[in-house]
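For this view, one protein chain was removed and the others were kept in their places.
This part shows chain A:
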Amino acid sequence: MNAVTVKNITKTYDKGKVLAVDNISFEVKEGELFGLIGPDGAGKTSIFRILTTLLLADKGEASVAGFDVIKDYQSIRNNVGYMPGKFSLYQDLTVAENLSFFATVFGTTIEANYDLIKDIYDQIKPFSNRRAGKLSGGMKQKLALCCALIHKPLVLLLDEPTTGVDVVSRKEFWEMLKTLKKQGITILVSTPYMDEANLCERIALLQKGKIMSVDTPENIIKAFPYTLYGAKSDQIYKLLNDLRLNGQVESCYAFGEFLHVTLKEKQENGKKILRVIAEQNGHSNIWIEEIKPGIEDSFILLSGEQG
């Protein structure tokens, strides 16, 4: 059975003027860690709000944990854990009070499902008497996750839990998700960070309300149709412009330390071609190698095709 089913969902705002979600379909299998990957405005939050029954879609069908988002909205609310993108706990209640409040609302107690949150809650326990509003970003995130888990939901819906969070907290958070997955909870998580895509089992790449691709990160990368080259020289920004202006180059983007380059036609000696272009433009310390593409390369390519 699928834990989440989304079928031809469309959502518009402002009397149809703004198309936020454009005929989207995907399925999340039971126990899967599934990622919605896309920038702001891709439609990620609208999808979460439709699945949590907080928003009605214009068209299409969706179900969560086997319950229909319209007919069985009450059952969905009892069976999902939701962490919205914006911190939504009670700022004036303490850590312990927030947790106990959410447990009570869901008709359970902290003790009943303590084993599920123990690892996470232990990290914020020393601050259990601190008001939630006074917590740091990383601790707020952990408390929000505890509150979303306290009723032992079948499906966990996490809307951009790592946005604006530093590298260290992001790593910790994904470790927690892996642990939760092992306990059988289905997780649907969204993120604008392309590097986090590799931590999901399957992902949907979203842009402007449309799904560009749904697959495992490995398969999406495998489907990248070009040979990709990494390039750098002493003047990397000049190299970027020089390569872009060359007729043989299909695309050239900055990727951290290197440029990622593709050629228009498949070439046996692509490395040499690029080196010649760089040399002709007076570059020194030229480094060019064939490299493996990543999710971000695929995303850029697909979003170009989408127009």
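General remarks:
Criterion: a residue touches a chain if its C-beta (ideal position, glycine included) is under 8 Å from a C-beta of that chain, and two chains touch if they have at least 3 such contacts; residues count from 1.
The working rule: contacts and distances are computed from a predicted model.
Here one chain is missing from view; checked against "Tat pathway signal protein", "Polyamine aminopropyltransferase", "Sulfite dehydrogenase (Cytochrome) subunit SorA apoprotein" or "Putative ABC transporter ATP-binding protein", UniProt names that protein "Putative ABC transporter ATP-binding protein".
Residue-wise, the contact with the chain that is not shown comes from A:256, picked out of A:16, A:107, A:184 or A:256.
Contact with the omitted chain, checked across A:40, A:111 or A:265, is made by A:40. Counting over the whole complex, chain A has residues 38-42, 136-139, 163-169, 171, 192-194, 207, 237, 240, 253-257, 296, 299-300, 303-304 touching the chain that is not drawn.
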